[in-house]
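Take a look at the structure below.
With one protein chain held back, the other chains of the complex are shown just where they sit.
Right, subunit A next:
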Amino acid sequence: MKLHAHNLGWTTRGKTIVDDVTLDILPGETFGLVGPNGSGKSTLLRLLTGLLPRPAGRVHLEGVPLESMSRRDIAQRIAFVEQMADTSEALRVRDAVELGRTPWLSALTPLGPEDRRIVTEALEATGLAHMAGHSWSTLSGGERQRVHIARALAQRPRLLVLDEPTNHLDIHHQLSLLRLVSMLSVTVVMALHDLNQAMGCDRVGVMENGRLIACGPPAEVLTPARIAAIFRVHVTPLRDPDDNATLFRFHCLEDHS
């Protein structure tokens, strides 16, 4: 699904959080958004999904301006997984995933067999099928994040937007989650903290102080010079002899000045 953002901006309490971002997301790609804390990644993701009111600039979803679409229309096309959303409701895993069918159901229609099939598929795709009956409060952080992704998949979106999906997860769950995302056949936009993980995306955008300052294939965008300038760390690119992939090793800038 093609998403086009033009001169997108967001200001709150006199502070500009996102400033004049123009960006195209191409159908089928996995797009990573990186940048230091407070650079506006989360806000940009919310703007792209139309979750913030009265932004500057425009977002077009396959040529249609987002502000002319209802929330329901948007939710049938874009699924958004925020950082660690929690609930105190006594929901089971399957209940939480069934919420993903909300945009496809009217107020009084019950979940049909087709909806149940989609929910089951989403549970299987995220490796949660055996936990469908588990209650939310018993899940670990990694399992909860997978439930959120399953819920987003049950929405049957064409664009999946993830805000730091690997945050707070241990390394095993980080890798299995990224592997899951990379195998999905939808367009993905995700904010990431780990630059090595960002290297696995098709394209990467770098944010600094609310502006998108670079955008392109990771190897071209994430250069040692740029990383030093934006993230204030020195990096040494290393090569993994197994598959020739580039890895970063980080050092304090002070140690190299």
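Everything that follows uses one rule, which is that contacts are C-beta pairs under 8 Å (C-beta built on N, C-alpha and C of every residue); 3 or more make two chains touch, one makes a residue touch a chain; residues count from 1.
By definition in this document, contacts and distances are computed from a predicted model.
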{"item": "Missing subunit (named according to UniProt) among the choices \"Iron complex transport system permease protein\", \"Isoquinoline 1-oxidoreductase alpha subunit\", \"diguanylate cyclase\" or \"Cation:proton antiporter\"", "value": "\"Iron complex transport system permease protein\""}
{"item": "Contact partner of the left-out chain, one of A:M1, A:L91, A:L180 or A:I213", "value": "A:L91"}
{"item": "Residue among A:V59, A:A75, A:L178 or A:V221 touching the omitted chain", "value": "A:A75"}
{"item": "Of A:G9, A:P55, A:G100 or A:P218, the one touching the omitted chain in the full complex", "value": "A:G100"}
{"item": "Residues belonging to subunit A that touch the chain removed from view", "value": "46, 49, 51, 70-76, 78-80, 82, 85-91, 95-96, 99-100, 102-103, 105, 107-108, 110, 112-113, 137, 148, 155"}
